[in-house]
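One protein chain omitted, others in place.
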Amino acid sequence: MRSRLYPVFKYTVIALWACFVAGPFFWAMTTSFKDVNGVQGGATYLPWLQYEPTVIGWRNIFGGAGGVDVMQPFFNSAVVTLAASAISLVLGSLAAYALSRYRFKFGFIKNSDIVFFFVSQRIMPPVVLVIPFFYLLQWTGLLDTILGLVIVTVALLLPIAVWVMVDFFNGIPREIDEMAMLDGCGPFQTFVRAILPNSLPGLTVAAMFCAVFGWNDFFFAFRLTFTEVQTLPQAVVALNSSIPPWWTLSAAALFGVAPLILLALWVERYLSKGNLSGAVR
Amino acid sequence: MTQLDIVDVGHSYTPGSEEERWALKPLGLTFEAGKTYALVGPSGCGKTTLLNILSGLVRPSQGQVLFDGADVTALPTKARNIAQVFQFPVIYQSMTVYENLAFPLQCRRWDKARIDAKVHQVAEALDLDDRLRQPARRLTADDKQLISLGRGLVRDDVAAVLMDEPLTVIDPQLKHSLRRKIREITEQFRPTVIYVTHDQYEAMSIAQEVLVMKDGRAMQQGTPEQLFEAPSSTYVGYFIGSPAMNFLTVDRTHGNVTLGGRALAMAWDIPQSTSESQVGIRPEYVEVVTEPGPNTFPARLRDVRDHGPQRVFEMEVAGQLIRAKVPRENGIPALEEFLVHLPRAKALPYADGRLVLHS
Amino acid sequence: MRNGSYKGLVAAAIVVALTATACTGQDPVENKPDKPALFKPGSEISYSKYSKNYPKTKVKDVPGPCSYESISRKDYSGQTLKIISHAIPVIGEPTQLHAEQFEEITGANVEVINVPFGELHQKILTPLQAGQPAYDVMFYPSLWIGDMAPHLAPVPKKYLDTPGMKDVTKAYMDVATWDGKVVQYPVDGDRHYLKVRTDVLEDPKRQAAYKAATGKDLRTPRTWTEYQEIAAYFSGKDVDGDGKPNFGSAEVTKRDDLTFSAFISRAAPYVKHPDVEGGLFFDLESMKPLINTPGFVRALEDMVKAKSTWAPGGANFGLGDEILSFGGGQSVMSYSWDDAFIQAQQPDGTIRNKIGAAELPGSDEVYNRTTKAWDKKPNQAPYFTWGWTSAVAKAARNQNMAFDYLCFFSNEANTALDLTIGRFGVNPYRKAHFDADFWEQQGWDKDVAESYVRTLSGMESSTNRVFDLRVPGVNGYMSALANGVAAALAGQKAPQRALDDVAAEWERITDQIGKDKVRSAYRHVVALEDN
Amino acid sequence: MNLSATDLCLTVDGVDHLKQVTATFVPGRLHTVIGRTMAGKTTLLRVLAGLQAVDSGALTREGADFLKTPVWRRDTAMVYQQFINYPHLNVFDNVAFPLRRAGLSRNEIRRRVISSLARVGLADFERRKPSQLSGGQQQRVALARALARGTGILLLDEPLANLDYKLREQLRDEFRTLFSDQGDTVVIYTTTEPAEAMMLGDVVLVMHEGQILQIGSPQEVFERPATTTVASIINDPPMNIFTGRIESGQVTVAGFQATHVSAHLADLPDGVYQFGLRATDVSLASAGVEGEVTFVEISGSETFVHAAVGETPFVIQIEGIHDVALGDLVKLRLRPERLFAFDEEGSLVRTPSYDLAPVEGR
Partner (left out) sequence: MEALRRHKSMFLLPGLLTLALIIIFPLLFTIRVSFSGWNVSNPQLDFIGGANYATMLHDSRFWASIMRLVLLAGGTVLIQYVIGFGMALLVWREARGRRLWRVLFLVPMMTTPVVMAAIWQMIFHESLGPVNDLLGMLGLAEVPWLTESGPALVALMTVEVWQWTPFMFLLLLAGLLSLPKEPFMAAAIDGADAWRTFRKVTFPLMAPVSVAAIIIRLIEASKLSDSVYVLTSGGPGSSTETPGYYLYIQGLRDQQTGYSGAMSLTYLVLMIVTLTVVAALLARAFKLKGDS
């Protein structure tokens, strides 16, 4: 097995997978510098050699006519994602802490059932939720507002936060809580001063998942807003017409996924430090 | 069983650097075939490095490791034919007890019947024969450690069994019985065993020979009795025995050893040239007496510690602290001042912290 | 303050900030007095200042209530107009462009959202039904009128009387009318017609070769049978010498795109009997679906047969693919909206001026549902399929502004420019547009321009017209039809079986919505068809 | 200021963790609770700290119901067997944590932290994180934190159990001085080691299976163990317990020749008794009853030889370290004058007397 061929095999496999992973990005990148002539003649890859590059696609996403302006949607996405993630992390950590530390019993319902209740929300088909959400937000006057979208997004993210944090808190010795209480902290102070500061890896993972699922939500944002709160995925999809302008679509797509790619860099750093290992289990 | 020799082996994790810090200072040792050795010392003393060098996990920056005379320094773990028991019980979770024990033999492609016979033989010795069909992961920690040991023992040709603090995570109640079991098994199978521990008493209870290590240096190798009776350094005297050995600074005037101005008769001499001369004596050998005589010194009682069947007296003799271990039935002297007797044969000479036995 | 609690503060601050933003944004409606015009009457208008993408074409602002000059007198500053439109570019791009201009000249704040076709219907209708004033102006396919009408503000007389509106052809005014009221603002005229490569079909050498091979004349097909023969002949041949094979036909076949329109085009001559009245999709009396009658089945059989003449991927072509395939020169023939034709005629197009337009193919026989027999007679039935339309919601806060926007959108200058940009999806709908000179000015060859204008105006004068099923719930019907067609194309069901299932589904939908409700809506359509 | 427990009971999943525990803990004294693992020692401490609820019973402090007081108002400090510190805080902040919660002034906090770190010998480690310290140092930090507050109750749950032997020995010595001036603090210290309990405790409580078996001074408990169980708990190695009988002035125990009863047993009626004999009171001799060595352990400076006489196991404690091979045959001698006599239920009936009158050590 560990023959001299093994490294060749190993790096070949890694390289192949890397090509597959990077392929769509490469394609989007090269397409974003094309125009209709660069697209119509069939697949081309290399600028100058195979097609004449233009920045029209990129210009179009920053307010050029025939494109979309991505800046406002970017801001909306950022606010919704950050706010919903923050709320989910706060509420999720609190709930997860309770579920990790205390025993609950309401009739036949026990801790594991409550955790399951949280996590099971992820099984809900979005269609089940979106129509009622529409009326819910309408009654509260929150349709097409950032606040409304944040509330809905919290419903999507909270289960994730609870799921990650319960596991993580279970890994923190209870003695730390006890010690903090003995040291004069009430339950809330115990949580804030003794447990949270030691939960950074868990919070990081939870925050990452929240960011991923919050930022990438299209389904709900699309259906619960009209004109005021356009998020980035909506802006990209607005280009998915019967005659899609591939170049603009590619540029918008790359712009839309870029922030979270930076997140990947950050996650990897934590991973390499070994901090996340205990948190993702 | 195999004899293990290490020849001038030393290891530094930062070789060649300005301040070369030795995790293990160069040394030579011989581990005879079929004997049980313990490496003992506080954390960071180099015992784990030495173990890793033997197992092949660490390649020493200098020296040679010989297994029955063959140089294995460059060989990886797999090729050294050793067995190892780790701190945390390591078993193959997905397998039964039987499969765990059979695993090393399957890797060696033994035939079924031979594996079966061997596994049963070892399992019987380990008292696991009634649980062979159980999933190994359901066993208690101590039984898991036995399986680890067993995986080494099934291999007839195993060069050595290395044990790295195997009792660390064992419940205190069970430590005792597992220690006993390990001892029994090693007596029965007689592999060459290298046992690493930080607990000196565990080392002495298990091993025929103990190697005390400190700061990457081998301090003393010997039987438990040797370590107790004649510690080669003040450190070993401190490290072995509870309470630790007493060390009293003595003066040397005209070839005579004196303590607080009184002559101290000894069976050995202390060389002239030393800067610090000490006499070491175990608290067990310090006697509280009422009648003056040779080697008696006035003492003042500072404190008494009740250990139950014995009491430890903390006394001041010639301005120095000295402890004596006294049977409970002897009671406590009513007087504040009394005499202690230091038997001539038990008072050992130390020069600059090392035992010097010149008669 | 040590770490730990500041995070909570940040979160709290965000919530407060969000609540604050959520509670603002409702502008009061106020009608400000007019301001001075920004344009002189008859100024030259061009889009070139907005993007290099736009042609340099200049047109004159035609004086009138919707002109640049008139609209620029309005002062809508401080007011917000919310618009929903289709994705960019088709109709979405002109919506945005004219919104930007409207902002510039009136001071209004215009917000436009563009959504993909599949989403448009529910995205508009859900808030309308829920009574949520989400959008003031909506652009959508005209056939949804049955669903939308109850929520739409009728076009005020003021706008009906504009010269532009008066010039809209009868067919498109009919399309915009519901229950006697004009509730949709015409901005586009759509129909299906045939587009062919004249450089291929009219090439004498090829004509000779074709004659030799099939014994028939090569010409612009008059029937679907001829269409199939020609398409089959050219499929796989490299007709333009670019080293890649060409194909016979490009059609919209993607299920959730506009397949139903393509199918109706193919079915029209088989099912629209000039002498039979009382409904094409349903028997108006019984409301029994006719979709599984032999005429429709024949059309579906044709379409399944046609698969062999499609380019790779042709069985999942959306409108965009069809446009690229014909407009890019890959397919020799195509039938659908104008877009492919205009796209092919773009200044940098590869097959510019090598194409021609014609009526949709007809048939040699037509099914008579009253006699249940095929009548042997040549038949043509132009299909006025849906086009883009626009409307103002009843709930719009400032209806004047909304209608002014639409009036501006469709003023003569804008329409003239929009017509020339293929991807905009704006096609002739006024009598003035059926003018070959205008197209020749855009650089079209005379015969191309003439065939185009002839085809379009010819359809207007036909008496055997087919319209969309413009009833409430039309999407349900069309989606069921598309499913049936797709199932047959994918080979999952035989055509007859597929359409039987569609008919059953249609009956179910009708029952669900209410037979009378559907009938009263369908009556309007039948009235148009039966003249 | 007494802390009094009355009839504390706690059963979890059918297992008694506390069974009618009644005890009074007095300020200024150090109480050691000795018992084997799972004896209920830790549970008792957790109940006193308020970390664990009980099924029944009362706990009062200064006459007030202490059970109703939440943990954070109990004025209690606790040191765990595992070295528990706040991983995210450095040594200084760890020790300062409870002081900050108590709202002391900056200067006062600084003063107290410095002095208590000095007391545990960690003066130069203020800026280190707990993870950068050795086990012993971590435990010292925990100790410093507990001491710095000067709480009314100080609980130590086997604080030395997880330390190296030498460190244990050293800290145990230090504890004597560390706890000697605790003023009005109630100190409770649990341990499994008799020597530790004896050496540190003013009062020793012996626990077994959730029950308190005996409370008394170290000497009392050691010299007058109330039952065979106490006797084996308070001795290391555990006291040899075996059945024997007294018959017409002769004592017979398993495998040994009958001997004359010694004076302290003389007045006992004939019958079957359980006898206890400390390992130190059995010796290896050139003549005596033969036993087979089953195991040899070395602890401290002593060798424990386990030998079986017939079916009866004996532990013999020999001073110093000796090589005794497994399976050797050795000769055992008992010291009859050292026999503890218990009745058949295990209650103490006679203790051997010591030659010298016992004297308090301090």
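The first chain written gets the first letter, and so on, giving A, B, C and D; residue counts start at 1 in each chain.
By definition in this document, a residue touches a chain if its C-beta (ideal position, glycine included) is under 8 Å from a C-beta of that chain, and two chains touch if they have at least 3 such contacts.
Fair warning: this is a prediction, and the values are worked out from it, not measured in the lab.
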Completion exercise
From C:His121, C:Arg298 or C:Lys354, the answer for touching the chain not displayed is C:His121
Problem - Sole contact to the chain not displayed, among C:Asn316, C:Asn368, C:Gln399 or C:Gln496 - result: C:Asn316
Problem - Absent-chain contact - pick from A:Ala86, A:Val154 or A:Ala206 - result: A:Val154
Problem - chain A, residues in touch with the chain not shown (by the definition above) - result: 1-2, 10-11, 13-14, 17-18, 20-25, 27-28, 31, 39-40, 42-43, 45, 91-92, 94-99, 101-104, 114, 117-133, 135-136, 151-152, 154-155, 158-159, 162, 174, 177-178, 181, 186-188, 191, 212, 215-216, 218-219, 223, 232-233, 236-237, 239-240, 244, 246, 249-250, 252-253, 256-257, 260-261, 263-265, 267-268, 271-272, 274, 276-281
Problem - Sites on chain C contacted by the missing partner chain, in the whole complex - result: 118-119, 121-122, 125-126, 129-130, 147, 254-257, 311-316, 324-325, 330, 472-473, 475-476, 479, 483, 486-487, 489-492, 508, 512-514, 517
Fill in the blank from the handout: Listed in rising order, the chain B residues that touch the chain left out are 55, 57, 76-78, 82-84, 86-88, 90, 92-95, 103-104, 107-108, 135, 137-138, 148, 151
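In this text, only the chains that are shown with their structure count from here on.
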Exercise for the section: Work out which chains are contact partners of both chain B and chain D. Expected result: none
Exercise for the section: When you average C-alpha coordinates per chain, which one falls nearest the overall C-alpha average? Tell me, please. Expected result: A
Completion exercise
Contact tally winner between A-D and A-C is A-C
Fill in the blank from the handout: So, in whole Å, the Cα centroid of chain A is separated from that of chain B by 56
Exercise for the section: Using mean C-alpha positions as chain centres, tell me how far chain A is from chain C in Å, no decimals. Expected result: 37
Exercise for the section: Let me have the rounded angstrom distance from the C-alpha centre of chain C over to the C-alpha centre of chain D, please. Expected result: 91
Fill in the blank from the handout: Checked against the stated definition, the touching pairs are A-C, A-D, B-D
Handout entry: Partner chain A, residues of chain D touching it in the complex
Key = 49-51, 70-74, 76-78, 80, 82, 84, 86-89, 97-98, 101-102, 145, 149
Completion exercise
Note: in the complex, chain B contacts chain D through residues 42-43, 171-173, 176, 179-180, 183-184, 187, 198-201, 204-205, 223-225, 227-229, 238-244, 282-284, 303-311, 325, 327-332, 334
Fill in the blank from the handout: Within their complex, chain A touches chain C through residues 36-37, 40-42, 56, 64-68, 79, 82-83, 86-87, 90, 134-135, 138, 141-148, 150, 192-193, 196-197, 222-223, 226-228, 230, 234, 237-245, 248
